[in-house]
Every structure is written in structure tokens, then in C-alpha cells.
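Structure, as C-alpha cells:
Heads up, one of the protein chains got dropped from this complex, but the rest are sitting where they should.
For chain A:
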Amino acid sequence: MIGGLFIYNHKGEVLISRVYRDDIGRNAVDAFRVNVIHARQQVRSPVTNIARTSFFHVKRSNIWLAAVTKQNVNAAMVFEFLYKMCDVMAAYFGKISEENIKNNFVLIYERLDEILDFGYPQNSETGALKTFITQQGIKSQTKEEQSQITSQVTGQIGWRREGIKYRRNELFLDVLESVNLLMSPQGQVLSAHVSGRVVMKSYLSGMPECKFGMNDKIVIEKQGKGTADETSKSGKQSIAIDDCTFHQCVRLSKFDSERSISFIPPDGEFELMRYRTTKDIILPFRVIPLVREVGRTKLEVKVVIKSNFKPSLLAQKIEVRIPTPLNTSGVQVICMKGKAKYKASENAIVWKIKRMAGMKESQISAEIELLPTNDKKKWARPPISMNFEVPFAPSGLKVRYLKVFEPKLNYSDHDVIKWVRYIGRSGIYETRC
């Protein structure tokens, strides 16, 4: 179980310190600072063991969150808790920064008391928390409301309270994907996968029952057995999902038996599911590098990028990062589109394009001057990396339906206004050169 939780700023100063168990002494705070934050070599492992004490940390911008324990806990549970903690903080005061934490430290302590009890994680659902930890001043609650809080905290559906009413029943569905790629200079895909999330924001009255459908291969095939023509119509539109996880509101038994996703959604925004696919990924961009060494003191680089999606779609925030050798002494860049600049502090040429339509091509060429060094070490040639945002799901996922039933209140599926949006972003999108 978690023995304590500390939040540090980038200098290693303690902002928040909460100890839940006696086996964690005060020196644990310093141990983490000395051995991880101020370590000579950067500590890459998220779990550090110092003097029989385990530290689990995550870093958000310049803030370190560290959970401490002396026992043999489930590390995945601890990290899940830390992420939840970040989500909760973000839900209350936005970006996690030193200033925000300092301004809201009372709130954070209050929260820590609620979501961790003697080191055991409790309900960390933002929606539920917001009902009894408010940022506004104390307002007297009616008896009814008080009884609701009790039933909510102890009830079966801990994530949604009863008696929610909206004039307009509305829901928003975002499919957010990040696509990861490693490609050889010759254009061979060495590894590629998409990790995606389905995020839902719901403003629905009562206790609605929802059912979510997408073009999951297994579901499509099952249905295809019944109606063969539908299969041929949807063709290869179905996708194979490697693995997925759901929000706690989803009824897993139903998913296991029928592979249907049905749930009573929490009020407000939540992450319905996470998934990962590795097959039949649409790669939005292709990078073609060309590096030529001219003698010991010069390097010529030419990079072509090709967009590979429907011409009607527009990719945004495109950024190509071309690493330069460590002994670069000067760079000249020419590019057709966008802006390119040599950033000495990052040892890279950064090429930015605001917008780019599908099935287009663009090119950059650079001349890099090198300083001769007495080191015979060859330049390792790190890969060219890329960032972008496209308005479709690179995995090919499609939302087929999202049905809402509310038997008690009299609004039907048709009365709900639904919005669906697809966003594909780059994860680690690299091409070797």
C-alpha cells in the first residue's frame, strides 16, 4: 500500500507531503530528491528502490509526483493512482504547475485525504469528488442533497448521481489517436502502432443507458454471419483491436459475452476506452531522407515529405525535426513551404508547416558545415522525427452508433444531439536516415 505521497518542484523542493503510514520516515523525502531529482545520471526508471523503500514517480512538466512505499505493492496500481491524481488535479485547477499547486495546496490536501485512505486508493472519480469537495464557498446543503451524497459514495453506481436534468440532451464523442512509427531509410516499416482513446462528454438527464458500437472486426464478422451482404458492404472497413481497456462504468460481463459496450455514463467528460492496433495502419506522412557527406567538413541533407490521405483533408501543425551532427558549425536551409530553422540548443533543424492537404509533397534541403574534431567517433545519425495532427483516425476506427436509452424520463435516442470528432496525432513518428 502507498505509504506516502510527495510533490516536488523541479529544484527538488517539497510542495506537498502527505505520509499515510509510519514506516515512511522524513528522510524518505530527501532520499528521493538526492537519488532521483538531483541524480548525476538522469534516472529513467519510474520505479526507484532506495534503502528498501520504493519510489514510484511521474513527471508532469516540471513537477514530480512520487508515491512511496516500503511494502510490495502492485506497481501498476500505484501508477494508475498517480495518473488519476494528475487527472483530478487537472480537473480542479487546470494545468499542473508549481504555481497552481502552491495556490491550491489546501484543496490538494483535502483531496488526498479523500482519495487515499491509510494508503488504500478510494474513489478518485472527478465527477463524484466534485459533489463533496467544491471550490466555491460552503453552501448549506439540503437534507435531500446530503442523503444523495451518502447514497452516491456507498451506492452501486458511484460515478453518477441521481436527479441530473438537462434541457438539451447532448453528447460529444472524440476519437483521439496517436500513431507511432519507425521506418528505415528505404521506406520499410520497422514498427508501427496506434494507441487511441475514446473520450466522451455527456450532458444527459436521468440515468441513461448507452450503447456504443464501432467497426470492431469481431463484431462485424459475427453480424456478417447473419447478413452476408452487410459484410461485403463494409468490406475491409473493420479493424482488429489488439487490446483495449474500459472505464469502470462499462459492463465488462456484457462485453465478454456479446462484445457490446454498454454503460451508464458519468456526468461530464470521461475516457470511455483505450485501445491499441497494429494492423492496417494508415500512415499519414511518408518521410524520404537523403544525407550525403561531402568531405570531412560538409554534410548535405535533403528531406521530402509526402502526405498520404484524402486530398480533401487538411493536416495541421506539421513539424519535422532533422538532427544535426554534434560538431555542426553552421547551417544553410532552403525550403519550399513553411519555415525552417537551425536550433543549436537542440542540435536539430526544425521545419514547421502550418497546414498541408492530402496527396501533396514538400521538400527541404540543408547544407551543414562541420568542424573537424580529433574524435574518430562517427556520428550516430539519429532518426528524423515528425509531429502533426490529422482529422481522421489512422487506425481506421469508425464509430457506428451510440444509442441512448432512458426508460424513466421520456426522451428517446433521437432527441439526443450527438457530435463525433476524429483526431489523429503523431506519437513517436521517426524515419531513420
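Keep in mind that, in the parts below, a residue touches a chain if its C-beta (ideal position, glycine included) is under 8 Å from a C-beta of that chain, and two chains touch if they have at least 3 such contacts; residues count from 1.
Convention: contacts and distances are computed from a predicted model.
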item: Per UniProt, the name of the complex member that is left out, chosen from "6-phosphofructo-2-kinase/fructose-2,6-bisphosphatase 2", "AP-2 complex subunit alpha", "AP-3 complex subunit sigma-2 isoform X1" or "WD repeat domain 63"; value: "AP-2 complex subunit alpha"
item: Which of A:Q188, A:S257 or A:S345 contacts the chain that the document leaves out; value: A:S345
item: Touch with the omitted chain, as defined above, among A:D242, A:E369 or A:D415; value: A:E369
item: Touching the absent chain when the full complex is considered, from A:Q42, A:N72, A:Q188 or A:S312; value: A:Q42
item: Touching the absent chain when the full complex is considered, from A:N35, A:N123, A:S178 or A:N327; value: A:N327
item: Residue numbers in chain A that touch the chain omitted from display; value: 10-11, 40, 42, 62, 326-330, 344-347, 369, 371-375, 377
